[in-house]
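Below you'll find the structure I mean.
Excluded from the complex is one protein chain; the other protein chains are retained at their positions.
Read from first to last, the chains carry the letters A, B, C and D; within each, the first residue is number 1.
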Amino acid sequence: MYLAKVMGTIVASQKYPKFQGMKLLLIQPYVSADKALVPQGSSIVAVDCVTCGVGDLVMFTQGSSARMTECTKDSPVDAVIIGIVDSVEVNGKALKNP
Amino acid sequence: MYLAKVMGTIVASQKYPKFQGMKLLLIQPYVSADKALVPQGSSIVAVDCVTCGVGDLVMFTQGSSARMTECTKDSPVDAVIIGIVDSVEVNGKALKNP
Amino acid sequence: MYLAKVMGTIVASQKYPKFQGMKLLLIQPYVSADKALVPQGSSIVAVDCVTCGVGDLVMFTQGSSARMTECTKDSPVDAVIIGIVDSVEVNGKALKNP
Amino acid sequence: MYLAKVMGTIVASQKYPKFQGMKLLLIQPYVSADKALVPQGSSIVAVDCVTCGVGDLVMFTQGSSARMTECTKDSPVDAVIIGIVDSVEVNGKALKNP
Partner (left out) sequence: MYLAKVMGTIVASQKYPKFQGMKLLLIQPYVSADKALVPQGSSIVAVDCVTCGVGDLVMFTQGSSARMTECTKDSPVDAVIIGIVDSVEVNGKALKNP
């Protein structure tokens, strides 16, 4: 899994039927570097399975494992948010939530 | 999933039989950066499952999840377009459709 | 899928038995950039399922989807060539075959 | 698999139910370069299946294979730590544990 920050929302009226009712969020991956969390890599569209919102620090799962939740099962989904992160602790110190 | 813009079409007369009748599009991934959508990463050949056209902003799915649609089931397909994006909203503001 | 050009051949006498009889080709991924097809990314060893040859512009599939052809089924193969590309058209104009 | 160093821990109270009881660690991939192990690439959140701790040099598995352990089976997990590395030997010489 990777860490990410929820940046925004996606509206798509014309989509594959299995996506009806799924909440699609735009997320920006974050990594730990120099004792801080910093944005890195490409923004991703992920399905929300944990009722998160814009600004939340989350964890997401990619690939076939993204279909292992109730809300994404058997769907053409390759990225799903599976947790809201309370804190990331490195060397006994909590990293600042970006 | 990632965002992408449909750039063009692929013609391939000699191909694996399962691809007969599939519409193959060339798409360019786009990411959110500095409150705009900008092209990033390698162009990809994806199967169209939502009847989109050149110039459309779309979402696509990769990997084994790309086989989870009716039109790509059991096929050697690793990228499928699963939605046409109406709008991407970041911090309460719609990003300009590129 | 990605576009690629067939660059050469691989000879490997000591290999996992399932590879006996498979044609292994070295391919170089190509992407669309500035209205041309240009090489990008790492060269890959792919199984040929469409009887292509050195110099051909092809499409290839990666990951578990690469096992969805008759010639790669149940094999430890993660890249397969699934079509020979006749033309790539961007904005109504055919890109030059590199 | 890749080598990584365990950097810290993740606390997430609101998460997909299957993650209850899983130990989530932040790991930094390491690669061999110039006869040393050096950090490279993005930090990852992985499930611990081998009872490791912060500072350990470990190996981790990604993708669908990350679900092939007892503790991650059928879960939306795409990264799992599967071993603690005692030594990495290159050209008959052990690389220094970073």
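Basically, a residue touches a chain if its C-beta (ideal position, glycine included) is under 8 Å from a C-beta of that chain, and two chains touch if they have at least 3 such contacts.
These figures come from a predicted structure and were not determined experimentally.
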Among C:Ala4, C:Ile44 or C:Leu57, residue touching the chain not depicted: C:Ile44
Missing-partner contacts on chain C, residue numbers: 7-16, 18-19, 24, 26, 28, 42-46, 54, 63-64, 66-67, 74-79
Absent-chain interface as seen on chain D, which is shown: 1-3, 29, 31-33, 40-41, 49-52, 59, 61-69, 72, 80, 82-91, 95
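Definition applied: only the chains that are shown with their structure count from here on.
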Equivalent interface positions on chain A and chain B, same or different at half: different
Chain A and chain B: spacing of chain centres that average the CA atoms, whole Å: 20
Computed distance of Cα centres, chain C from chain A, in Å: 32
Chain B residues counted as touching two or more neighbouring chains: 63-64, 66-67
Overall pattern in which the protein chains touch one another (line/ring/star/complete/other): line
Chain-chain contacts as defined at top: A-B, A-D, B-C
